[in-house]
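Apart from one protein chain that is not included, each protein chain of the complex appears where it belongs.
Note that the chains take the letters A and B in the order they are written out, and that residue 1 is the start of every chain.
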Amino acid sequence: MPLVHIALRHTTPERIAAIRDGVYAALRASFEVPENDRFILVSQHEAHEFDYDPGYLGIARSDELVFVRINCSASRGVTQKKALYRDIVERLVQSPGLRPEDVFIHLVETARENWSFGHGAMQYA
Amino acid sequence: MPLVHIALRHTTPERIAAIRDGVYAALRASFEVPENDRFILVSQHEAHEFDYDPGYLGIARSDELVFVRINCSASRGVTQKKALYRDIVERLVQSPGLRPEDVFIHLVETARENWSFGHGAMQYA
Partner (left out) sequence: MPLVHIALRHTTPERIAAIRDGVYAALRASFEVPENDRFILVSQHEAHEFDYDPGYLGIARSDELVFVRINCSASRGVTQKKALYRDIVERLVQSPGLRPEDVFIHLVETARENWSFGHGAMQYA
């Protein structure tokens, strides 16, 4: 049910695959996401389409910054969200080798009834 | 007021137009959306930018999968959301001929005051 959107500067398919794998693995391990509940869209941007502050909150970001927006149901608390943030960054540091400063995460929570996974049915209601 | 985002693999303008028309028609018929309240953005993705599970919840998805994200005001209940999901899929099966397994729908609800349709005014407050 999470629908993930990853936004970054143009890069290689291999690097994008590693980021997708890491985010999915973290959702599985730290956010109680079921196996195979994997839906991830990626958008690649030119420099003038990708505007970030290189120092906000004292965090030194680079052009390798990755935005990870996760739309999910509103069923996790602060502790679990903290665990997810840590886990995503640990995995993306390991592969494809991102700097921990270069991972921006944002959750958009919605009701469980707000999803249809196919066939026009409301699978989660 | 719905702001729709459609994400899919690269395809033809004709196919995209049929999808846009079907989603708008379903919003009109099943979600009490006013005439001409039509705002739809489309993003087309390469294979490595478009990551979906081909079997989650027993639904056999293909590369023709279409993600339909609808940002709208929080004013409809479960019954109406179910009707919308069914209606979107029925219309997209008819034209452009999608498989019912290949339609993923997600609603993001916000307050009515969260929209400005032009002139910097808050038309719905």
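Throughout what follows, contacts are C-beta pairs under 8 Å (C-beta built on N, C-alpha and C of every residue); 3 or more make two chains touch, one makes a residue touch a chain.
Just so you know, these numbers come straight off a predicted model, no measurement behind them.
Novice: Pick from B:47, B:60 or B:121: which residue touches the chain that isn't shown?
Specialist: Once the missing chain is taken into account, the touching residue is B:121.
Novice: Which listed residue, B:3, B:29 or B:93, touches the chain dropped from view?
Specialist: Residue touching the absent chain, from the options given: B:3.
Novice: Touching the missing chain, which residues of chain A?
Specialist: 7, 43, 45-46, 48-53, 55-57, 59, 61, 67, 69, 78, 81-82, 85-90, 100-109
Novice: Pick out the residues on chain B that sit against the missing chain.
Specialist: Touching the chain left out of view, chain B contributes residues 3, 13, 16-17, 20, 24, 34, 36-44, 71, 108, 110-111, 113-123, 125.
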